[in-house]
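A single protein chain has been omitted from the complex, and every remaining protein chain is retained in its original position.
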Amino acid sequence: MSRLETVTEIAVRYAETDRMGVVHHSVYPVYFEVGRTDFFEQHLVHYDRMEQAGLMAPVIELQLQVEGAATYGDVLRLRTFPLWLKGVRLAMGYELHPRGSDVVLATGSTTHALLGPDRRPVHPRRFAELYGKLKEVFGE
Amino acid sequence: MSRLETVTEIAVRYAETDRMGVVHHSVYPVYFEVGRTDFFEQHLVHYDRMEQAGLMAPVIELQLQVEGAATYGDVLRLRTFPLWLKGVRLAMGYELHPRGSDVVLATGSTTHALLGPDRRPVHPRRFAELYGKLKEVFGE
Amino acid sequence: MSRLETVTEIAVRYAETDRMGVVHHSVYPVYFEVGRTDFFEQHLVHYDRMEQAGLMAPVIELQLQVEGAATYGDVLRLRTFPLWLKGVRLAMGYELHPRGSDVVLATGSTTHALLGPDRRPVHPRRFAELYGKLKEVFGE
Partner (left out) sequence: MSRLETVTEIAVRYAETDRMGVVHHSVYPVYFEVGRTDFFEQHLVHYDRMEQAGLMAPVIELQLQVEGAATYGDVLRLRTFPLWLKGVRLAMGYELHPRGSDVVLATGSTTHALLGPDRRPVHPRRFAELYGKLKEVFGE
């Protein structure tokens, strides 16, 4: 079974490197967010519109493994895929490679709380159309 | 006449360096913001409370001259001072040095629009207490 | 006469917004760098290879005018163009628009020092092939 995922190309920015000569580890969560934006737009709804509709999904947990190094001049390929949806939380997974290579630069996951405009947990079933897509995407 | 100013010490963060080994130029505007926060807190009002009171001062113009280099391990001394206040705009100036040295690492200025909650220009005289301080600080 | 320029599309990242709801002004210099990378790659040489060949072009001056606001969900169109080349310095210009609009969000310029591996000024004529292209691009 082919896993549902998006693939995002990201060109490393000079500002993202540090004096070790490579992408600073705090940039990977930003790359993951870029991939998540693509995944939501393609398979659910653009996160911007989701937020405007009153549903936010802030990161409450982040795991990151850095297994290689990237630098300015590199173009990366980020795979973003759904992990799970449980009640008022969901999790996404990430794998980062150099473009045109299977080498793994980094892997990670993010867990998100689903919150309403009052910043309190809200069950996605309140957003019927989105909820249908969420169940499909997360295979519930 | 001694110019009104604040002096802020800033320890360079590793994440702020780039692969040239020095602080990336896009970090200087963030340093300036740190100095501006100190200046507003000491001589006007904490910018956080100003914003909560309905007055925002976003940057609409930035000038930066980089004359030296700083890196991780350095502690910097940022001087922040008022330049001018005219109607619905004000400008601040900055000088960045290594701690304990007169060498100039960077200088700059920022111009700010004064905006209300509706993001439209608002004259600071609407904020009587702050306006009194502004006139003192900017020497009007 | 049509001006030599590159056009770069940039999707605003969530992490680039601030609590005013818009792109923080310190992000514009990073966007300019992205545009500069495209310009150098298309009309001169990829800046990564230029650096590896021993020629660096750090920013020594930055001017930025913010005239509008961008936020997450927006795709921007950055125009990057050469301003001048004089001895061991060059300058580039920038104009940022929303995609599909002539509204100006920001304009700016950066001045760069040309430095060798020893971080001292070096005249680009030492890099014959690049120098030929530089003269063409900057219209000398």
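Some observations on this one:
Letters A, B and C mark the chains as written, and numbering starts fresh at 1 in each.
Just so it is clear, a contact is a pair of C-beta atoms (placed from the backbone, for glycine too) under 8 Å apart; a residue touches a chain by one contact, two chains touch by 3 or more.
All of these numbers come straight from a predicted model, not from anything done at the bench.
Listed by label, the shown chains that the missing chain touches in the whole complex are A, B, C. Remark: the omitted chain is touched by one listed residue; of A:Leu4, A:Met56 or A:Val137 this is A:Met56.
Note that of C:Thr6, C:Gln42, C:Thr71 or C:Thr107, the residue touching the chain absent from this view is C:Thr71. Counting the whole complex, the residues of chain A in touch with the unshown chain are 20, 22, 25-27, 29-30, 33, 56, 58-67, 69, 119. Hidden from this view is one chain, which touches chain B at 11, 13-15, 29-30, 33-34, 37, 46-49, 71-73.
Annotation for chain C: contacts to the undisplayed chain at residues 14-15, 17-22, 24, 26, 71-72.
Just so it is clear, only the chains that are shown with their structure count from here on.
Comparing the residue numbers each copy contributes, chain A and chain B share more than half of them at their mutual interface.
Taking the mean of each chain's C-alpha atoms as its centre, the chain lying closest to the overall protein C-alpha centroid is C. At the far end from chain A, in terms of centres built from Cα atoms, lies B. Looking at contact counts per chain pair, the maximum sits at B-C.
Inter-chain centre distance (chain A to chain C, centres taken as mean C-alpha positions): 28 Å. Chain B and chain C have centres, each the mean of its CA atoms, that are 24 Å apart. In chain A, the residues that reach two or more other chains under the touch definition are 14-15, 71-72.
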